[in-house]
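What follows is a short report on a single structure.
Only one protein chain is missing; all other protein chains are in place.
Coming up: subunit A.
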C-alpha cells in the first residue's frame, strides 16, 4: 500500500489521475472500518485532509458551496441557519467523535442508501461538484446515486464540494433507529418548504436502493398549497391533504427486509415521519419563523 498525501487540490487531482484506483480518505469513518476489518486493501490511500480548500465553505445569495471535507460538527455549529435540514441530519450522525471527523464528501463517496446527509440534500436541492484533471462538472444530487453504494464519479474524479440551496423556508429531518446516538437509519425522511418558488421537496433515506425524492408527493402537496392559497394565508393544512402526502411518500419507497427492519415497517415509518415533519415545518412557516425550523 502507498499513502499519498497531496498538499493542495491540484495535486490531489493529479494523484487521482495518475492512480485511478487510489481510495480517497477524508474523515476515514467509512474507509478505516473497511481496512481494519480487512474488507478492503487498496493499493493507494489518497489522504484529502491536507487539502485546505476542501475544509472550507462559502455562502452566496442563493447557495452554500460546502467543501467536501467540512466535518459534520462544523456544519452543525456554523451552518444551522443556511442549511437547517442538513444540520439536523448531521446532528444524528454517529457520535461526537464520528461527527468531528466524518464529512458530507465521505457520505456521498460511500453512497450508502442510509447516508443521513442524502435526504437533507435532496430536500434542500443540491448539486455535487466533482472534478478531475479533465475539468469540473456539477451533478444534481438526484443523479449522483446510481445504485446501492454506487455513484456517478469517474475513476479519476474527486468530489470538490456540494452546492446546496440556502434555506428559504423551514426544513426538517427525521430518522428511525434504536437510540439517539450511533445508529444507522432504519429509514429517514427530510422535508423542505421553499416559499420562494412555492414548492415542497423531500428526501427519503434507507428505504430504496438509493436515496430518493417522493416526486408525486411533492407535486401533490405543491398543487394543494397553491390552489388553496395556503402560501399566502398560512392557514392550517387540511388533514386529508397531509394524509395523502404521507401516503404518497410511503408509496415512493422501494424498501427491503433486512436486519434493521422490514420493508413494511419502513414504508409505514416513512409515512409517519412525512406527516410529522410536514406538520412541524408548516407550523414553523405559519409562525413566520421562516428559515429557523424548530428542533424535533
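Operating definition for what follows: contacts are C-beta pairs under 8 Å (C-beta built on N, C-alpha and C of every residue); 3 or more make two chains touch, one makes a residue touch a chain; residues count from 1.
One rule holds in what follows: contacts and distances are computed from a predicted model.
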Problem set entry | Name under which UniProt lists the unshown chain, selected from "Carbohydrate ABC transporter membrane protein 1, CUT1 family", "(2Fe-2S)-binding protein", "Ferredoxin" or "Cytochrome P450" | "(2Fe-2S)-binding protein"
Seminar exercise, completed: Among A:11, A:47 or A:216, contact with the omitted chain is made only by A:47
Exercise. Of the residues listed, A:14, A:35 or A:272, which one is in contact with the missing chain?
Worked result: A:35
Problem set entry | Where the missing chain touches subunit A, by residue | 1-3, 5, 25, 27-29, 31-33, 35-37, 41-42, 45, 47, 49, 94-98, 100-101, 180-182
